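All remarks here apply to the structure that follows.
Yeah, one chain of the complex is gone here, protein chain that is, but the others are all in their spots.
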Amino acid sequence: MQVSSASRFLGMGGSVAPDSGYDARARMVISLLASIVTIIISSVEGQLMLLGASLLYALSIRRFKALTIAYLFVAFMMGLATLCTWGLSSVAPFVSFTFKGLAVPFMRGLVMLNVVLPLALTCRIQDLLTVLKGLCLPFCIYLPGAVMIRFIPTFMNDIKQIAEALQIRGYTLTLGGMFRHPLLVLRLLFTPLLFRSLRTSEELGIAAELKGLDAQSRFVPYRSPVWSRKDTLLVAAALTVIAAALACHYLLGRAPVAGHM
Amino acid sequence: MSLLSQWSARELVVIGIFAATAKVTTLIVALAGGGMNPLSLMGKNLVFTTLLIVMLCKVSRPGTLTLFTVINSIVSMLLMGASVTLLPPLLAGALLGELAMWPGRNSTGLWPKVAAAAVFDVVTKALSLGVSYLLTRENAGMMIMIVPFVLIGYMGSLGGLYTGVHAVKELRHAGIIRQ
Partner (left out) sequence: MIRFVNVTYTYPFQEKPAVRGVDLHVRPGEFVLVTGESGCGKSTLMRLANGLCPQYFGGTLEGDVFVGGKSTGEMPLKDMSRMVGTLFQDPEQQFFALEVEEELAFVHEWRGTPAAETRRKIAEAAKEFLLEDLFGHSIHELSEGQKQKVGLASIFSQDPGALVLDEPTANLDPESTVELARRLDRLKKSGMAILVVDHRLYWLEDVADRVAVMREGVIVAQGAFDMLHDGALRSACGLRAAHVEDVRSTLPESAPPTKGPRAGEKGLRVDGLRFAYKGQAPLYDRASFWLGQGVTALIGGNGTGKTTLARLITGLNKAQEGAFRINGILFPVSEMLRHVGIVLQNSDHQLHMRTVAQEIDVCLALAERLRGWSKSRRSREEQRHFLLGLFDLEHLADRHPQSLSGGEKQRLVIACAFAKKPSILILDEPTSGLDGGNMKRIAKALSLLAEQGACVLVITHDLELLRASCGAAIRLPLNGN
């Protein structure tokens, strides 16, 4: 059974997304492009185009439950932000409270959510390691990067075990206790993890030396990740959407938005 | 190339392990606190800075902070699609942090590392406000709201400087970090 990276991290294991068949690099390229284009586009029309296309992309992984939870959380945060902005606008006249002024930043957030979720929920951690290899990075970047990805699930599990160990001892961690004794809470939760990290780095460092790894190591992949036609089409579709969104932005929505500073 | 080959495999492993620990702890603290509550904002910054200081003491070599930042950014992009816009502030923070550490680069003491972490925190927080402006420039109110959050996070970083020094002293007591 192959459990997705983020779902395993976030303890959402269990149900697994159907294999999308897209290369992790294609999903990465889309995230990268989206993060740049959302900043450039400041018109509602352009953002709407990006939001629609990215939502379809997010729905394509068919992880409706995860998507709904993420949207509910973002909606809650947006609700809070709207309330605060409204409050501010009533005491500070230079802060405008308009639909457009709120909509564009919110849509930016949603677009990023839509492109990040498919990457996080469908790629296995091993896929990410393979992508890292495929980027042909120098050894000094590849090795710590690979170690980082390799040990994220291990440390997630460690944190769970540390919390359990406290429960077994008879500690009860409450929010009030965190305020009253922050240093004790930090010691209880953080000290074992810090020592564990140091010990792991020591053991793995020894393993690296014993495998004969060093900065002069020359990497020859024995198997390369497969970039298929499907991946090319996905990136091409993304580029088309971006071009359309930019066109919308420049042709339809270039008028300055109310509240622009 | 000689600059890139200065690290031994074991030092690179330490950097990778600490990057993983930092990512996991900050993610867990943020999730446990429901994202934006002040306590979790402070907590995750505090833990990150503490880990940064311990790591700089373990791998006491110019360039470590920058390498750590680059790796963190690459993996964040791979793993969680983190925005590429965060990279310039982080890199600027790392490079200026390296600069702050430079006068004490041959010292085995703790303070050059603390200075590097402090500069890194200040610069990244300040520049992240610039990135926030890019993302919310259509609405001045939102930008005003972001500032206190960044300040609360920075207070956590300041606390991290203290806990970082404390952690290194304890690691020395345990014989895990030796001078």
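Each chain gets a letter, A and B, in the order it is written, and its residues are counted from 1.
Basically, a residue touches a chain if its C-beta (ideal position, glycine included) is under 8 Å from a C-beta of that chain, and two chains touch if they have at least 3 such contacts.
The shown structure was predicted, so the numbers you read here are calculated from the model rather than taken from an experiment.
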Which of these touches the unseen chain: A:213, A:234 or A:248? A:213
Full-complex touch with the removed chain, picking from A:43, A:89 or A:200, is A:200
Looking at the whole complex, which of A:21, A:177 or A:221 touches the chain that is not displayed? A:221
Interface with the unshown chain - residue positions in chain A: 13-14, 125-126, 129-130, 133, 139, 146-147, 150, 153, 158, 161-162, 164-165, 167-171, 187-188, 191-192, 195-196, 199-200, 203-214, 217-223
Residue numbers in chain B that touch the chain omitted from display: 10, 170, 173-176, 178
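One rule holds for everything that comes next: only the chains that are shown with their structure count from here on.
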Interface with chain B, chain A side, in the complex: residues 5-6, 9-10, 24, 27-28, 31-32, 35-36, 38-39, 42, 73, 77, 81, 84-85, 88-89, 92, 94-97, 100-102, 104-105, 108, 112, 115-116, 119-120, 128, 131-132, 137-141, 143-152, 154-156, 159, 175, 178-179, 183, 186, 190-191, 193-195, 197-198, 200-201, 204-206, 208-209, 213-216, 257, 259-261
Give the list of chain B residues in touch with chain A in this complex. 4-21, 23-25, 27-28, 31, 35-36, 39, 46-47, 50-51, 54, 58, 67-68, 70-72, 74-75, 77-81, 83-85, 134-145, 163, 167, 170-171, 174, 176
